[in-house]
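Below is a slice of the complex: some chains, not all, each in place.
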Amino acid sequence: KSNDEYPMSLEEYRRYGRQMIVESTGGVKGQLKLKNSKVLVIGAGGLGSPCLPYLAGAGIGQIGIVDNDIVETSNLHRQTIHDSTKVGMLKCESAKQVLNKLNPHVNIITYPVRLSYSNAFDIFEGYDYVLDCTDTPLTRYLVSDVAVNLGLTVVSASGLGTEGQLSVLNFKNVGPCYRCFYPTPPPPNSVSSCQEGGVIGPCIGLVGVLMAVETIKLILDVYTVKNFQPFLMLYSGFPQQSLRTFKMRGRKANCKCCGDEPTITQNAIESGEINYELFCGSRNYNVC
Amino acid sequence: MVKVKVEFLGGLDVVVNKVRVHDINLMVDNATLRDLVNYICNDMITNPNDIEVFIEDESIRPGIITLINDTDWELEGEMEYELEDGDVISFTSTLHGG
């Protein structure tokens, strides 16, 4: 179907034509970068719902989805990749059905498991980029730690109420990681997840679309080691919509994970030596 | 005296009567960010129980990002940063929902 001389099928040229003619994508060369990329999305909830279809639509070759949650009616105002007929189904399977119909050229792989220190390395291995669409500080530290150890760039985002945040972490192993930004975890009772805090669907959705744009830009090499500046984006939906970009610290030499003398190594994580539960407190965070 | 704008983002406005943006005249000579933080604790946070949402061990609580004119305070001297007229100081808690 595709070889060196004809790297894509005619159907693919027709499907991606409108994005290939945008100069910043780099045409066929850029489309092949997308086709040869493997992206792991952790969480098919409020962020993953709008992000996943744009990644699949753009023609990313392989998309992995990690989520062991099932679809509930209370998710549907914001998790619009699912629907009322899918209530009770695994979110990763529900999303896969939608994406397979949207673009059969994309290989969708599902991981209906809860991400943990013992399975994360196996799941991450082989992917080029990781998207953190989860909703607990515990998982955010774990995703970043594993990505740093495997040399993967992370697009990390979150949202609550009418606001959202986004950052690119461990960019090409030179940018800061989650622990550079947050060396000390927040006290557990100061953290509010959407389980209790409430969220406006399109506000978290907008942040999920921001993630898709950042991922495509990473794959297309719009960011380089030379031009990349660490940043944190803050979106607010009310009362006026705004998107601000803050200039952030670089990688920290004393970071326990990405610094000069790291103690958070693959071995330390996989052996259970890094106790994420204890580290982030015992409060029960639910993925949503 | 120094005139600065102070923002409480990411839901942190709960500690200041849900008002996100405040114009502050700080009546201190050569005021630093530390003076501003003291002012926030003493004069702006109405409920004393809320101080621990903002402060831990005499610094900004972990999980809160502090920005000086849209730049990470780590790049600007943190608590020792000397305030200038027109500065925008933003505090945002880190969101976790997804």
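Side notes on the structure shown:
Note that the chains take the letters A and B in the order they are written out, and that residue 1 is the start of every chain.
Following the convention adopted for this analysis, contacts are C-beta pairs under 8 Å (C-beta built on N, C-alpha and C of every residue); 3 or more make two chains touch, one makes a residue touch a chain.
Because the structure is a prediction, the values reported are computed rather than measured.
The full set of protein chains in the file adds up to the formula A x2, B x2.
What we mean here is this: only the chains that are shown with their structure count from here on.
Rounded to whole angstrom units, the spacing between the C-alpha centres of chain A and chain B is 30.
The part of chain A that touches chain B in the complex is made up of residues 43, 45-48, 132-137, 140, 157-161, 163-165, 181-187, 190-194, 197, 199, 204, 232, 234, 236, 244-249, 285, 287-288. Those residues of chain B that touch chain A in the complex are listed here as 9-11, 53, 56, 61-63, 65, 67, 70-72, 74-75, 90, 92-98.
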